[in-house]
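This is the structure I have questions about; it appears just below.
The other protein chains are all here in position, but one chain of the complex has been omitted.
As written, the chains take the letters A and B, and residue 1 is the first residue of each chain.
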Amino acid sequence: MALERFTQDHEYIRVDGDIATVGITVHAQEQLGDVVFVEVPEVGRSVKQKEATAVVESVKAASEIFAPVSGEVVETNAELTDNPALVNEDAEGKAWFFKLRIADTSELDGLMDRAAYEEFVKQS
Amino acid sequence: MRYLPLEQAEREAMLARIGVPAVDSLFAGVPADKLLKELPNLPRTKGELEVERELSNMAARNVAAGSVPFFVGAGAYRHHVPATVDHLIQRSEFLTAYTPYQPEISQGTLQTLFEFQTQVALLTGMEVANASMYDGSTACGEAVLMAHRLTRRKKAVVSGGLHPHYRSVVETLSHWGGSHVVALAPDPTGTEDIISQIDDETSCVVVQYPSVFGTVRDLAPIAEAAHAKGALLVAVVTEIVSLGLLKPPGEMGADIVAAEGQSIGNGLNFGGPYVGLFATREKFVRQMPGRIAGETVDAEGRRGYVLTLSTREQHIRREKATSNICTNSGLCALAFTIHMTLLGEAGLTRLARINHANAVSLADALAKIGGVEVVTPAYFNEFTIRIPGDAQKTIDALARKGVMGGVPVSRLASGRGEVRDLIIVASTEINTDEDRAAYVKALQEVL
Partner (left out) sequence: MGMNTQGRPTTPDAVTSAGNEAHTFTGNRGLDHEEALIFESGSLAKTGVDLPEPKSAETRLGGLARKGPIGLPGLTEPETMRHYVRLSQRNYAIDTGLYPLGSCTMKHNPRLNEKMARLPGFGDIHPLQPQQTVQGALQLMQMLSAYLLELTGMKAVALSPKAGAHGELCGMLAIRAAHDAAGSKRNIVLVPESAHGTNPATAAFMGYTVRSIPAREDGTVAAAAVREALGPDVAAIMLTNPNTCGLFEPEVVEIAKAVHEAGAYFYCDGANFNAIVGKVRPGELGVDAMHINLHKTFSTPHGGGGPGSGPVVLSDALAKYAPVPFVVRDGDGLRLVEDAGDAEAQGQAPFGRLTAFHGQMGMFVRALTYMMSHGADGMRQASEDAVLAANYVRAALRDLFSQPFGDQPCMHEVLFDDRFLKDTGVTTLDFAKAMIDEGYHPMTVYFPLVVHGAMLIEPTESESKDSLDLFIATLRDLAEAAKRGDVDRFKQAPRLAPRRRLDETRAARQPKLRWQPDTARKEAAE
């Protein structure tokens, strides 16, 4: 099973080999409300950890998705651009935003596992 | 004071309810030494009659355009506005409403904005339009910045036919962060070589149509050249009535149209308020500045309108917004829409033909004066003449004879010797044969 980690910005990252899949959590989509627009990065772009990489918008809020780790964007989810509502329907499933080739796996160490994230949500 | 409903006894009762002895207790947050003891050094309250008398005296010191043969244009035009327009925009519900943030009780404003956006898109030949900008010049500035965002480039190539004040606005809005403007020399005849200026760093080419000198030229080759280099074409229109007769910029490949809509529905007002029109392609809509009204349904499934795509805007996106614009030109847009509805296609096209015919007839009459040359090869309702003498002095002399003969190019582009004998002359439907005859006679006399 793939390694799963979470950021304090309510993103999840699933690691399979050197490829990481990034999206926002179910909790995050609930906070946002109805998602109406998603902007994904260009494939091939190199991003640093915490760099603004994608955008997700509801009617009244615009939020940036930060790269949880540094790496190169290798794939983006075209389905999201056409059907942004998918983020509300299946945030941690079909509605992933982009995949990164991880540059530095040690950056994963600072992230939370699911239990820690759930605790973090409860506290905030 | 007639605008203040509270009476002294009520003020006191209210202070008692609040639990403070005097109104200044409510200003306790103000540092004590900064609270003014004295009234400002200004006159006291005046009744309507006194105010009206004083302001009417001031107004009487101006020569109203409607009182003389009038041929001044260069970005603002005197047209006839039907009485219905001014009546309707003075309806309390339009005049004294705020921005339609509560759509359930703002459908009047929202539906008219939806009509406005559609009219602007149709007229310019573009796919979408916003709910207005301050005026044509700021729309032009915003169009350049939008092109920079879309292309991720920072160089704007600006035609010498662009209104010099518009060019200044573009320069003022984009001279930081590596942005820069390459502006061509004044080009009365529309023969400049702008295409050779477009390179791989060019974000957009800005061309006015008809130009500030009145010249009409085909934008299609410029659009093609721009697109070949990955740049956008920004078409600027300051006389929107022209699009009743001319091929729209959208048909010639424009990516953004920034226009002044004053000619339809709005008076001269010494320069403002006017209404900026802003239209683009659908695929660029998320980089478009300003408010946009969109269609949707209410909880009972009935059609209705809301402000939409607001995540582009400052109140949500804050420092990442497409523009800082908030208040726009709502009421002027309403005036535009009502006037355009009264005209309709039939009225607008006829109005445009009358304007063109008047300009042709004036140009022919002026060209017969010895030494006067019409330098504009093709035009709509405005053209440029070269006179044997100083344009500014000639215009002032004409004014003393009771004729407003146009705009000396030197007033717009000072410091350029080559334009000192050029006058931009506009003729709209307001001009009569007598007006034209008076102009010809006066010009013969002053030259």
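Just so it is clear, contacts are C-beta pairs under 8 Å (C-beta built on N, C-alpha and C of every residue); 3 or more make two chains touch, one makes a residue touch a chain.
Bear in mind that the values here come from a model prediction, so they are computed numbers and not experimental data.
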Exercise. Since one chain has been left out of the picture, which residues of chain A touch it in the full complex?
Worked result: 9-11, 24, 28, 30-34, 36-37, 52, 56-66, 84-85
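Quick note on the criterion: only the chains that are shown with their structure count from here on.
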For this session: Write out the stretch or stretches of chain A touching chain B in their complex.
Result: 37, 57-62
Problem set entry | List of chain B residues in touch with chain A within their complex | 286, 308, 310-311, 316-317, 320
